[in-house]
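Coming up: chain A.
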Amino acid sequence: MVRDSILHKVRTAIGRSVGQAPAPVPEVYFHQPTMTMDERIARFKGALEVLAGRVTVVASGSAARDMLASLIDGKTSVASNTPFLRECGIADLPGVRSGIVDRAELRDVCATAEFGITGADYALADTGTLVMIASAENPRLVSLLPPVHIAVMPCSRLLTSLDELLTTLPDPARLTSSMVLITGPSRTADIEQILVRGVHGPREIHVVLVDS
Partner candidate 1 sequence: MSLRVSLFVTCIVDQLFPKVGLAMADVLERTGCKVDFPEGQTCCGQPAFNSGYRDEARSVACHFLDVFQDCEYIVVPSGSCTSMVSHHIPEIFEPGDPRQKQAQTLAPRIYEFSRFLTEVLNVDDVGARFEHRVTYHDSCHALRELKIKDAPRRLLAKVRGLDLHEMDAAEECCGFGGTFSVKFAGVSGGMARTKIESIERTGADTVVSIDSSCLMQLQGALSRAGSPIRTMHLAEVLASS
Partner candidate 2 sequence: MLNVLPNKIGETLGNAELQSAIYTATGRLVSKRKEAIAPLDDYQELRTRANALKKHTLENLDYYLEQAEAHITARGGKVIYARDANDVADFILSVAKERGAKIVVKSKSMTTEEIDLNERLEHHQLEAVETDLGEWILQLAHEKPYHIVAPALHKTRYDVADIFTKRLGVERETVVEKQTLIARGRLREKFLAADIGISGANFVVADSGAVCIVENEGNARLSTSVPKVHIAIAGIEKLIPRAQDLGVFLKLLARSATGQALSVYTSFLSGPRRVDAGEIDGPDEFYLVLLDNGRTRLLADVEKRESLYCIRCGACLNHCPVFRKIGGHSYPWVYSGPIGAIITPQFAGIQHDPWLPFASSLCGACAEVCPVKIDIPHVLLELRREVVEAKGREGTNRWEKLAFRAYAWVMRRPRLYELAGLAARAVAPDPEYGSSGAGWIRKLPGLLNHGPAAAWVSQRDLPPPAPRTFRQMWRDRQGNAHNGPG
């Protein structure tokens, strides 16, 4: 069996035997910054705006909904179906398809929608990153296929850094088949090192932080 022969080669190469316990693993290393919530918001905004992302802070779920209403007015949108988005009333806005459970239909809607609206499970302040955990309510393609991605989330989910995320969530695989960290719009500099946004993923990203 190929598996056994490769594992055997590995063990021979490093001088270990079958079932041998591993040597003690080096300690986990984290270096988390400390930030107040205001600092987190400011850092997040600064970090994402440098990457041409847009960040707006609003005071309530309904303010978020109003903001989105004008943004997506007259256009088609697909939204994920998270409790927070439902509370804000975003899923009910005109032009928004939400709660799709059929995979083929979801794909087609995402492929044609102009906006993809999601929540975010967490955000990371120091890098301007959104953390998207795939689930029944939060499909992968909503934040990936449409050319514009809008994420609406409560400030309480804004962490300082990746280190804080991994401290909070040491075992993401337990929760989901897909956790994606999104840091700005899709980009490439493959041709003459010239930066172009929106190669395959969204070319624009808007984050609405609800600070209530």
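As a convention for this text, a contact is a pair of C-beta atoms (placed from the backbone, for glycine too) under 8 Å apart; a residue touches a chain by one contact, two chains touch by 3 or more; residues count from 1.
Quick note on selection: all candidates are chains of the complex that A comes from, given by their letters.
Model, not experiment: these values are computed from the prediction.
A.B. asks: Need the partner of chain A in this complex, chosen from 1 or 2. Which is it?
C.D. replies: 2
A.B. asks: Using the touch definition up top, name the residues of chain A that touch candidate 2 in the complex.
C.D. replies: The touching residues are 2-3, 5-7, 9-14, 16, 18, 20-23, 25-26, 28-31, 47, 100-103, 106-107, 111, 126-127, 129, 134-136, 139-141, 144-145, 162-163, 166-167, 170-173, 176-194, 196, 198-202.
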